[in-house]
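With one protein chain withheld, the remaining protein chains of the complex are depicted in position.
Presenting chain A:
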Amino acid sequence: MTTIEKYTDLNDELMKKNPLVQVKNLSKYFSVGKQNLKAVEGLNFDIYEGETVGLVGESGCGKSTAGRTMIRLYEPTDGAVLFQGKNIYDYSEKQMAKVRRDIQLIFQDPYASLNPRMTVEEIIGEPLTIHGVVKGKAKKKRVEELLKLVGLSPEHINRFPHEFSGGQRQRIGIARALALNPKFIVCDEPISALDVSIQAQVVNLLKKLQKELGLTYLFIAHDLSMVKYISDRILVMYLGNMMEFSDSDTLCNDPLHPYTKALLSAIPVPDPTLKRDRIVLKGEVPSPINPPSGCVFRTRCPSAMEICSSSTPKWQEQKPGHFVACHLYW
């Protein structure tokens, strides 16, 4: 089977499955004085069971806000997120607490996201206590089990976070997220704070866990080569808006949106013999308080046209499974 056939098959397979998470027209504004900061605007996509969706974009593009709104750490300004077919924003606080067992988050900074005064047992056991799953000896056993699962020794159970390296701390964060057997995990830049050789360890672990436990990931990152490696499909965001969404190979080999193209060409490739024409974007990301009219990317777009400033490009399926919002493809 050629690679393309393999991936078309994979796509069909995914389509047959039910979406685990459906994001419908999700928006999140923050009020800044009298104005609104449009962090996320009109997100629309599905995540199928067992897949990994990568979410990429530059800092300030709203990818973390999107992830946090999707698990209801923020209340949305507009839109809905259906988890297993039900809108999570309709749940009462009590009902939401139950749903949270299935939805977990892995944080970016392994140094700041673990309480320095708690032992590993307390950190990983906390979700078990809060949800009243197990107590006493059974809890300790479960924590030991989780430690083994993420590749740490059960002997580490009484240690404090400062006794671990960055990679090991991130493993503790992962174990904590796994404690309640979740179905869906939002990984918010889980590897950006780690060294290169350690990044690969954590990515391999995440992939292994996905296979063994049938997890579904939303993988937020700014490193496109790592995102491409771990994701089945990738969503590219810019200034709170969706730019392009497709399976990862198509997106990286045959990108449609000028922003995706620029983003791809900006990645430094560890190959000194490679000569390429780089698209260097001029200027910087505009302020989300006062985004440009029409297409938000037009101020930096090398192929901007007149129409781009007057109307917002529609989100449309250009090829099967390949969505893009750009006037070039109208």
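In the analysis below, contacts are C-beta pairs under 8 Å (C-beta built on N, C-alpha and C of every residue); 3 or more make two chains touch, one makes a residue touch a chain; residues count from 1.
Keep this in mind: contacts and distances are computed from a predicted model.
Matching "Oligopeptide transport system ATP-binding protein", "ABC transporter permease", "NADH-quinone oxidoreductase subunit N" or "Zinc protease" against the UniProt entry of the left-out chain gives the name "Oligopeptide transport system ATP-binding protein". The chain omitted from view is touched by exactly one of A:S27, A:S113 or A:Q168, namely A:Q168. Only one of the listed residues, A:L146, A:L281, A:C295 or A:A325, touches the absent chain: A:L281. The omitted chain makes contact with just one of the residues A:G33, A:P116 or A:P268: A:P268. Between the chain not shown and the residues A:S225, A:N290, A:S303 or A:Q316, the one that touches is A:S225.
For chain A, the residues touching the chain absent from view are 58-59, 165, 167-168, 195-201, 203-204, 207, 222, 224-226, 228-230, 248, 252, 262-263, 265-274, 278, 280-281, 284-285.
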